[in-house]
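Can you read through this structure? Questions will come right after.
Every protein chain but one is kept in place in this view of the complex.
Every chain is named by a letter (A, B and C) in the order it is written, and numbering of its residues begins at 1.
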Amino acid sequence: MFELTLQAVFSGLLSGAFYALIALGLALVFGTMKVINLAHGELILLAAYVAYTLESVAGWSPLASLPVALVVVGICAAGVYFLISRIKRDRELNSLILTFGLAIIITNGILMIWSADVRSTGGDWAHGAFVLGDSLFAMNAELLAAGVSVVLVVLLYLWLNHSWYGRAIRAVSSSSEAAKLMGVNPRQLELLSFIIAGVLATFAGVALYSAQTIAPELGHNLTITAFIITVLAGMGSISEVLVGGLLIGVIEALTVTYFSSSLRELSGFVLFLAVLLVLPSGLSGLKMKTRKAGPTGVSPGSSEKPARQKQLQHD
Amino acid sequence: MTNSKMNNRILVAAVLITTYVLVPLLFGGNSYLLGVVVSAFTIAGIAVAWALLGNLGGMISFGHAAFFGIGAYTSSLLAMRFGVSPLLGLLLGGLGAVVASLAMLPVLRLRGPYFALAILAYAEIFRILAVELKSITGGAGGLLSIPGLPTVAGFDLNTKLGGYFTIVTIVAVSVLVYYLIRRSTYGLALRAMHDSENATRVLGVPATRLKALMLIVSAFITGVVGAFNAHFINFLEPNYAFAGTWTILPIVAAIFGGYRTLTGPVAGALVIYLMDQLLFKSLIPQGHQLILGGLLVAMILFAPDGLVGVLLRKVKGGGDHATT
Amino acid sequence: MLQLENISVEFGGVRALHDVTLTANTGETLGLVGPNGAGKTTLFNVISGVVKPSGGRMMFKGHAVSGAQHTRARLGIGRTFQVPQPLHELTVRENLIVAQRFGSGRPADPTRIDLVLEAVNLTKRQHADAATELTLTERKALEVAKALATEPKLLMLDEVFAGLETHGKRLFMESLVRIRNQFHLTMIVIEHDIETIRSLCDRVAVLNFGELLAEGSADDVFNHPEVIRSYTGESKT
Partner (left out) sequence: MFKQLLLKATVVAALACMSATALAEEKTIKIGSQVPLTGGLARVGLDFLEGIQVAVKQANDDNEGQYQFELLTIDDETAPAKAVAAVEKLASQGVVALTGGYGSNIVGPASGAAHELGIPYITSGGMAVGLTQRGFKNFFRLSNLEGYSKAMAGLAKMVDADKVSIVYNNVESTTDLAEALERALDKAGIESVIHSYDGSTGNFTPLVNRIRLQDRPDVIAMVGYENDYIAILRAAKILKPDIKAIVGGWSLATAQMNSEFNDVVQGVAGTSMLPYPVHFSGGEAQRFAETFTELHDKTPDYIAQFSYVQTKLLIEAILRADKAGEITGESIAREMHKTDSETLIGRVTFDENGDNPHFANHIGQHQGDKVELVWPESAATAQMVLPGRPW
């Protein structure tokens, strides 16, 4: 029994870290511009397919394909921002529908280019076994993905809090006036955060390709997972994204181990709703909306209005 | 003013005659084409419900599949287990969806994207439950040979043509309800709430209660449409009943037609679905939804008011959402 | 009509109102003065339910009042906002229809609305779009009209005269007096201009740093040493 739980928690933590990697880009963009990019999952998938193409055509290992994927996905991410920046009114909702449309386009584009077949890396190392004290098991790729995720979370956190650009981005997220005072052009910063989101998506995509199998319709699930975790973390708070991801991962693994594998998704959604309703500002809310956690958490109760007026929304 | 009212009357009459007389006369014989038209109107029904919630309630939903599926299952199970007449089942299906929407009331206080995706979560949860609660729903196996619509006054509704008249009527009534709500004082208050929610509250408008009302109405319409579809296709299965298509297509349709207008969603649904089935499908056999995505993006960027919105502004400078 | 007992409000540790006890008697017009940030508008927010007080209680027509914002209008508490908030997407008349229907809880009543339109002389502009087509004076008029349409017993005016040129201001004041007498209103008026206060109000209360500084007839109050001291910093008068 104990061994069972131990392994469940272990693989839960691993997939959780990977979930965090999936969510990171979405969280960043939301923190900066209050825009939820519903095409985020599709960008991740795109990176995965780039890796697949390079492997099947040129025989490159997934890691080697990173630079190419970075360029492709980076450009796409910039494109997404370009379109969003063209929205005339009510950006918060219209961007939702816009990126929704983009998601449909990318999914079907992938379907047309790469067909519906299931793809996966042929690299032996990726699926090799990593055994810890002959009681904990994992795929090398899983470990690598988790490691990369943690590193990227830390880097992003440091960047947001200690680099000039990072602080500028946080300024934009609180108010674009503040940014203007800092003498930075908010549009530039929004573009920057979108490109960084693209970079994060690329890492997630390559990790996905080397650890699991990919198929065109996968993007939707990725986006949902990313959004769930972003909400769990408390919109826009970076360090909590990791915590949120791990939480989901472990809960899912335990659900599979002690209840049924087909209730795995359910546990995620229920947790998601519970947090939205009970803890509107996510995990960061537990720490009284601490501001040092990257861009200020925007609570779902009210998107524009200051926290104080939030109570007005429910009567 | 009265003149334009007159014109509107003529327009409405023309539309009704076309749908109830011309279309059946022209395509009545071609059960394939009629089938496609029925599917188009099914989407139109959901699109109207979705737009009602979006326009009056100011809430974008990504989970109308939930109401569609619940409506479908409620009516089908009542018909198969307890022999309830499918015609009555349509309304009960609507009620089922309303009950489901009551479970969603807590998320009403969420705004914008949060609400949209919270509703999506509900849809997913209902889907999973439909799979897991085997004893009630028949599980993943779904329900085969669901009874069709009955014969009313000597006219057999359990035919392509009967189905056509049923769904057209459902859609027409839904649009009427939408129209009546919008021109009532409730409609005024709801429209005002978009940009000045606080100001309306101070004037005594129970904002959240009105939103809840809109959610319930929207759920009811969608549930009825779902129930109709189940009795029309005579088949149900969780992944079909709660499929994302029941959310995606109506959104595309409503946005394309103009979700702030009354007739936009219906027009959008007909144009989009018929084009998709009769044109795009032959152009791109695999992945023709790509064009739909493209249309959605283009509309948001270049014509947020949608097709009807644009036409309106062409007709009478300054598209006011109040009429048509 | 209205009694406030030891009302306190805090925003994240910052004290906006402290222990304010104040009464507005039926039929009288109470002036509310004080330097900016003294807590005048916050007091209105408390009375109209926009802000929940952290302490104290409020009686209206003899009953303790608490609960949701939209229920206050039904009780007969009407207010204006310092920055006019017309209902978007609606015409002037539609603005008043909403206010009257939901504020009074009775079915729409055209005569009442015509009456209000007349009172603030917006009759000619009733079909204009409230959010986009009104001048500043008209916006202020509409702001008052909305509050009136809810059929209030207590009307709270938040600097409705600010920014109006002297002539328009006089006309507006006259129509207000007319309205007050026509609808037998109890009023609380936030105003900086002492002259306006003198001519409009029966009684004046002075707030400073969230505390009630003085209360009484305009003359007593404005000769009150502390009040003068608190105002010498301010050059508003």
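One rule holds in what follows: contacts are C-beta pairs under 8 Å (C-beta built on N, C-alpha and C of every residue); 3 or more make two chains touch, one makes a residue touch a chain.
What you are looking at is a predicted structure, and each value in this text was computed from that prediction instead of being measured.
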| item | value |
| --- | --- |
| Left-out chain, listing which of the shown chains it touches | A, B |
| Touch with the omitted chain, as defined above, among A:Glu55, A:Glu190 or A:Glu265 | A:Glu265 |
| Sole contact to the chain not displayed, among A:Ile44, A:Val80, A:Ile110 or A:Met139 | A:Met139 |
| Residue, one of B:Gly35, B:Pro106, B:Pro150 or B:Gly294, that touches the chain absent here | B:Gly35 |
| Of A:Val68, A:Met182, A:Ile195 or A:Val256, the one touching the omitted chain in the full complex | A:Val256 |
| Touching residue (missing chain; options B:Glu197, B:Glu237 or B:Asp305) | B:Glu237 |
| For chain B, the residues touching the chain missing from this view | 30-32, 35-36, 39, 128, 131, 139-142, 144-145, 160, 233-235, 237, 239-240, 281, 285-287 |
| Touch list for chain A against the chain that is not drawn | 3-4, 7-8, 11-12, 14-15, 115-118, 120, 122, 124, 127, 129, 137-139, 142, 212-213, 215, 221, 253, 256-257, 260-262, 264-265 |
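Operating definition for what follows: only the chains that are shown with their structure count from here on.
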| item | value |
| --- | --- |
| Contact distance in steps, from chain B to chain C | 1 |
| Distance-maximising chain from chain A - centres being C-alpha averages | C |
| Euclidean distance of C-alpha centroids - chain B vs chain C, Å | 44 |
| Averaged-CA centre spacing for the pair chain B and chain A, given as whole angstrom | 32 |
| Averaged-CA centre spacing for the pair chain C and chain A, given as whole angstrom | 49 |
| Multi-chain contact residues (two or more partners), chain B | 198, 201, 206-207 |
| Set of chain A residues in contact with two or more other chains | 312, 315 |
| Residue ranges of chain B in contact with chain A within the complex | 60, 62, 106-107, 109-114, 116-118, 120-122, 124-125, 128-129, 131-132, 197-198, 201, 206-208, 244, 248, 251-252, 255, 284, 286-290, 292-297, 300-301, 304 |
| In the complex, chain A residues that touch chain B | 36, 83, 86-90, 92-94, 96-98, 100-105, 107-109, 111-112, 115, 220, 224, 227-228, 231, 262-263, 265-266, 269-270, 272-273, 276-277, 300-303, 309, 312-315 |
| Touching residues (chain side chain B, partner chain C) in the complex | 185, 188-189, 191-192, 194-196, 198-207, 321 |
